[in-house]
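Before I ask anything, here is the structure I am working with.
In this view, the complex is presented without one of its protein chains, the others remaining in place.
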Amino acid sequence: MDVSRHDIVIVGGGGAGLRAAIEAAQNNPDASIALVSKVYPMRSHTVSAEGGAAAVARDDDNLELHGYDTVKGSDFLGDQDSIQYFVQEAPKELALLENWGCPFSRNEDGTVATRAFGGMTTKRTWYAADKIGFHMLHALFQHSMRFKNIVRYDEYFVSKLLVDDGVCRGVAALDIRTGEYHTILGRAVILTTGGGGKIFPFTTNGTIKTGDGMALAYRAGVPLKDMEFVQYHPTGLPGTGILITEATRGEGGFLRNNQGERFLVEYDYGVGTKAELGPRDMISRAIVQEIEAGRGFKGPYGEYVQLDLTHLGEDKIDSRLPFVRLLAKTYVGVAPVYEPIPIRPVVHYMMGGVDTDINGATELPGLYAAGETACVSINGANRLGSNSLTECLVFGAAAARHAMDFSAGSSDGNEAALTAQAEEEAARVDDLRGRKKGGEKISAIRRELNTVMESACGVYREQGSMQHGVGAVAQLRSRVADLRLEDDSKVFNTELITALELANMVEVAETLAVSAAHRKESRGAHTCKDFTTRNDDEYLYHTMAYHNPAGPRLGKKDVVLGKWEPEERKY
Amino acid sequence: MKTLLLKLEPLIWFMFGQGIMIGTMLLTGWILVLGILMPLGIVDPMNLNYVRAQQLFTTSLLGIPIAQLLLAALLVLPLWKGAHHVRSLLIDFGGGERDGIVGTVLYLIAIVGSVMGIGAVAGI
Amino acid sequence: MSTTEKTIVISRFDPDQDEAPRKQEYKVPCDPSWKVLDAVNFIKDELDSTVSHRWSCRMAVCGSCGMMVNGEPKLTCKTALDEYGDRVEIEPLANFPVVRDLVVELDGFMHKFESVKPWIKRVKERAEDMENFNEKGTYSQSAEELGQFKQFSMCINCMLCYSACPVVANEPEFLGPAAIALGHRYNLDTRDEGTEERHEIFRGEGTVFSCSYANECSEVCPKGVDPAAAVNQAKFGAVIDWAKGLVLPRAPHAAD
Partner (left out) sequence: MAGPAHPEAMAPPTPGRTRTAPPQMPSTWWSSPRIRTYLLFDATGIIYFFVGFLAIKIVGQLGEGPIAWQAQMKALENPIYIVFHVISLISVIFVAVRFFRLFPKAQPPAIGPAKPPPGPVIHAGLYVVWLGLTALISLALAGVIL
């Protein structure tokens, strides 16, 4: 088996992974940084982010306000030390991104322009028309090419963390091209593998978002934190789940029901005066209620409401939202300049993830995490739109700094033991490849998983269906062991990859369902019909899910408060 | 040969660009009258008899032999457009490997033609 | 919704078993709302899980799902299946070595991409250069200056243009449309100072002058980048800098 050695290994080439790689490479020109990704970095799903990235930029704004908005958005479950660090680093990180060539939209005076976003008191979202993620990812990727000490492993699938002597010292990665395993050793590992929206049927997430990093850490004994909090984005296209950015509302778009009413204004859904600029969880709930009240439209992919941009005019749509125009035209055949766009809430983002401290460090020495896969936590029970791209930058960089420090003070570990673990993993996966026994089909299990998760952990949740979901997912986990794989070729065997991903998804879904069923309150994105209010007395803590062969074992972790006291979350 | 071509590529491209632009603009009227209308007798060829042709092609403006310059351009530039496009046509049909030799030969033809053309104009 | 049955022909190649690519036909019940990619995914999910292809975002932005559809390079997640008749042929991108089925070799492309030095190059690093920044730490750039290169920054690296370009097919060294467009994008960016160096690269091995302005790249580009415009603008700049270089001494190069 090929073995290579680096100072640190970064798993994932999205916004967080690339930022981490650049930080490490720039500060340590002599260090060797491995960047391992299952797709070429520019294909990472950061590419799809549309709206923008938040950081204080205007004179009428300040860090305090950004911090408060974030804490309030998180329904007071976000850690306030992390949030303060986050808002303070945010402007510097976005300025760096600008220096590296990201084509941000501009104001008249040549400064970077900002737009309004849900839950933010003022315009603090930096944008590049409606393709910020694409531009951010490409700017980072292209900038990273400058550093010759970043060694890329493109299209390598990481399926196991190598742990020796209680320290994470590398990864076992399947070279998708050859079908052979490769041991990639480093004195520290950073997971930046993104979210896992593909657990759900309707999602804005791409097919590569299967929660791999969460599953890797989880199996290595690191707890997953706050997994029950899944963000539904209010405006996805029915059918495909393709995102129509929140910036449509930031720029002044309206939501309408089948009566033509702006229901967020006409009825009281608790978003108050913010109406369309309310936070995502609340607007998603409002839409579901609107539909349940019989004021939705019927369509081939279920009921929906409308997002009306017609009053913005063609010029504004073309300059600020050109991608939305294209997406609506291509995927639902609607011209937003003249007609409203059909939309419905879709799964968008996972607030929870690998538990880390403010430095990105996990409980397992040598293992770090950043980006959507991590839970620092600044997002708490509900993320504010445009905070997560900035989070990738801020905590990607922080994790890299701390991982490099750790790496400098650590030893190489026992190479033979580490390679042996990788050999074992290679044998396991080799066994899986093209095993023409077993009765389960990948696509069937995936579909079942999707159905279960939607009914158990939707916008509104009920104890009954959640409990049922827990049982159903546990069953799916045992059925995954009985997958039938047809493809026995080594080269670019995507069936094998899909099988590994499915196993990860099921594992992550189980922690999600179990965490959700346990939280008997309504907080942020977790809305229980049986327990409709927030219960700070009993549930103001982070849910921790630990790996356990029989199913996740739950624990608690204190929320870091101190600056802002919990209060009712009203907009 | 490929390396030499590579070094001269900017110059070649410049000549080609002039060929396609100026060459085309000058050729249209030339072909129309000299190649079609006069031979068909629609325009009397005597309008361009030896004496008048001599006169016309040596017209100068403010001491600049403007007609001769234009004529030189008309003769020389199309050859560069020709050479370059024939070369790319041959590449399109799978001639990437031979390109060094083919290109060199074609541009040599263009160079020889250019010298002949300038000679012809000077000889009027 | 009613489906229509179409015959989807997929080009198969497995280096372990096949000497050369072969065709395989599938009968697929197609929904009228489907994109071409949906049909391939249906085959993968329901009919034959050994078919290999790349895709991810299914919203025309990650650039991974380029394939030849009835002989033309297409972004399959953006191309409606309805545009085609009852028989649709899907092949891997033309002009690329084929790794497996619909998967092509990307490393040659990545190499070209990287060789134009696609990052902001400065003669002086940011820290030594504060007068160019405002107090927020960002460069000043007007909307108009942004507009000059914005279009060329929209490339999703889907490589359709490489599949369409006749010169790419025959001249392996040619940098090709997307890579040149990318270099040109940085050249037009007011924050960058690496133009002369990139023009030198443009005159090197993979010379921009190889382009014969077929314009096919721009015809097939799904993102309106118009790489042909970039390539031909780049020729102009490369010639000017070349001429300058004949008479003037060379300015110091920007740091890598």
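So that you can tell them apart, the chains are marked A, B and C in the order they are listed, and the count of residues begins at 1 in each.
Operating definition for what follows: a residue touches a chain if its C-beta (ideal position, glycine included) is under 8 Å from a C-beta of that chain, and two chains touch if they have at least 3 such contacts.
Predicted, not measured: the structure shown is a model, and the values here were computed from it.
Seen in the complete assembly, the chain not on display touches A, B, C. Across C:T79, C:N95 or C:N157, the single residue that touches the chain missing here is C:N95. Although one chain is not shown, part of chain A still touches it, namely residues 175, 177-178, 491. Within chain B, the residues in touch with the undisplayed chain are 19-21, 23-40, 43-45, 47-54, 56-57, 59, 71, 74-79, 81-89, 92, 94, 96-97, 109, 113, 116-117, 119-121, 123-124.
The set of chain C residues touching the chain not shown comprises 13, 15, 20-21, 68, 70-73, 89, 91, 94-99, 104-105, 107-109, 111, 148, 162-164, 166, 168-172, 188, 212-216, 219, 226, 228-229, 232-233, 235-237.
Following the convention adopted for this analysis, only the chains that are shown with their structure count from here on.
Taken as a graph of touching chains, this assembly forms an open line, each chain in contact only with its neighbours along the path. Taking the mean of all protein C-alpha atoms as the reference point, the chain centroid lying nearest to it belongs to C.
Chain A and chain B, compared by their mean Cα positions, are separated by 63 Å. Put simply, the C-alpha centre of chain A and that of chain C have 27 angstrom between them.
Chain C has its Cα centroid 37 Å from the Cα centroid of chain B.
In chain B, no residue touches two or more other chains. The set of chain A residues that touch two or more partner chains is empty. Listing the residues of chain A that touch chain C in their complex gives 39-40, 42-45, 47-48, 57, 91-92, 95-96, 98-101, 103-112, 131, 134-135, 138, 142-143, 145-146, 154, 177, 206-208, 239-240, 242-243, 300, 323, 326-327, 330-331, 442-443, 485-487, 489-495, 498.
By the touch rule above, chain B contacts chain C in their complex via residues 6, 9-10, 12-14, 85, 88, 91-92, 94-96, 99. Note for the complex: chain C touches chain A at residues 1, 14-17, 33, 44-46, 48-50, 52-64, 78, 99-101, 103, 106, 110, 114, 117-120, 126, 134, 136-143, 146, 149-150, 153-154, 156-157, 182, 186, 189, 191-192, 256.
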